[in-house]
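Every protein chain of the complex appears in place save one, which is left out.
== chain A ==
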Amino acid sequence: MNNQFVSSETAWCPGCGNFSIIDTLVGVLNELDLSPHKVVLVGGIGQAAKTNQYVSANGFSGLHGRSIPAAVAIKLVNDDLTVIVNTGDGDSYGEGGNHFIHNIRRNVDITHFVHDNQIYGLTKGQTSPTSDACQLDHKTSACNLSTPFNPLLVAIACGATFVARSFTGRKDHLAMVMAAAIRHKGYALVDILQPCVSFNKVNTHSFYDKRVQELDASYDSSNKMAAIEKTMEFGDTIPIGILYQEKGLTYEDKHPQLFNDVPVIHKAHNMDDINELFKDFI
């Protein structure tokens, strides 16, 4: 069997930001020297969520909004696997908003790539949680009458230990952030800005290209208060990079009796232990 990750033909629109993400992802997976059969790519529903259909790895294409709970459980029962979620802003922050919040709190060692195009693509152009705010007289498909959701600020507030943003137009930067996220021990969130060429006529490639600004070498990603301020910059300049990272205890660290040398699925089962439990009821 081929020990390299490869991508296959997709059903995306020509020019879609997802091409940049899938190319970079495949490159990063190969560079990290992972084996395809030891990687599980998990998705929900939406164009971004189809990523796992097109990469030669194990694939779990679940329900809309529900990729995170499935991914977390896959990792918990077999921590030999590298578990990566690829899914969109609607799936991650809308339909799956409750799971987004509570799985940050769990801090299971998975990676979450959110393909954030600030719009619903597959359903043809409705607003997403991250769509820009706008005035009442300017209601376009990329325009949100509610306050836009700030995923990175919420993530830090919930105790996330790796919070980053990148842009499909900066592939080297994206590769660096993706690799760091996969290597990070614990839940790692990367919000990836990408254009939706078919439906988002506001947040285009050039829109992002003009605004994104890589964090400079002096930025201290361990300073939580500074990171919180940084997550609130989203306008004429949009900072990209690892906004916040800390070494925190993972779910696995907190349950050392379950997570050690032997993955949960391979832990012994002995009927004598069950018979022993009966004694509590005699």
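The definition used in the following text is that contacts are C-beta pairs under 8 Å (C-beta built on N, C-alpha and C of every residue); 3 or more make two chains touch, one makes a residue touch a chain; residues count from 1.
The rule is simple: contacts and distances are computed from a predicted model.
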Seminar exercise, completed: By UniProt, of "Succinate dehydrogenase cytochrome b556 subunit", "DNA-binding response regulator", "2-oxoacid:ferredoxin oxidoreductase subunit alpha" or "Branched-chain amino acid ABC transporter permease", the chain left out is "2-oxoacid:ferredoxin oxidoreductase subunit alpha"
Problem set entry | Options A:13, A:63, A:175 or A:226, residue touching the unrepresented chain | A:63
Problem set entry | chain A residues touching the omitted chain (full complex) | 1, 11, 35-38, 40, 42, 45, 50, 52-53, 56-63, 66, 69-74, 76-78, 80-81, 98-99, 101-102, 106, 255, 257-258, 264-265, 267-269, 271, 273-275, 277-278, 281-282
